[in-house]
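Have a look at the structure that comes next, please.
All protein chains but one are shown in place.
Coming up: subunit A.
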């Protein structure tokens, strides 16, 4: 495996599309977890992740590609840190905004060279009010130095 230079991606825009949590989909998701959908229209809070990820304007494969990483080489989620200003609601359109915050290269005994990419995504109401933000990190294993 050839290890590319650390890509210069900090600041890359992830301003995406609007995303609406559909009632039927929320119900299916809740039922798959064995929980009842909220009768007052609150969506399952995991939609912080689903909505931002689906509507950030890049697929996971595309995001990997931006970072010069082939999704077939096995990216790994390192972490996901949401914060909520209010519950997410079914039926309300949210605008996804965000950017890549940083990418750093590290070396581990287990994975060899790896890049850790951190990005932050927001869900905003259409009036601009921020409902939640999430900072996620992905790990891109690059292999061992001597594999060239």
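Going forward, a residue touches a chain if its C-beta (ideal position, glycine included) is under 8 Å from a C-beta of that chain, and two chains touch if they have at least 3 such contacts; residues count from 1.
As a convention for this text, contacts and distances are computed from a predicted model.
Chemist: Between "Acyl dehydratase", "histidine kinase", "Lipooligosaccharide transport system ATP-binding protein" or "Fumarate reductase subunit C", which matches the UniProt record of the unshown chain?
Modeler: According to UniProt, the chain not displayed is called "Acyl dehydratase".
Chemist: Using the document's definition of touch, tell me which of A:83, A:108 or A:144 contacts the absent chain.
Modeler: Hidden-chain contact among the options goes to A:83.
Chemist: Using the touch rule from the top, list residues of subunit A that touch the missing partner.
Modeler: Touching the missing chain: residues 25, 28-29, 32-33, 35, 44-46, 49-50, 53-54, 59-60, 74, 76-84, 86-87.
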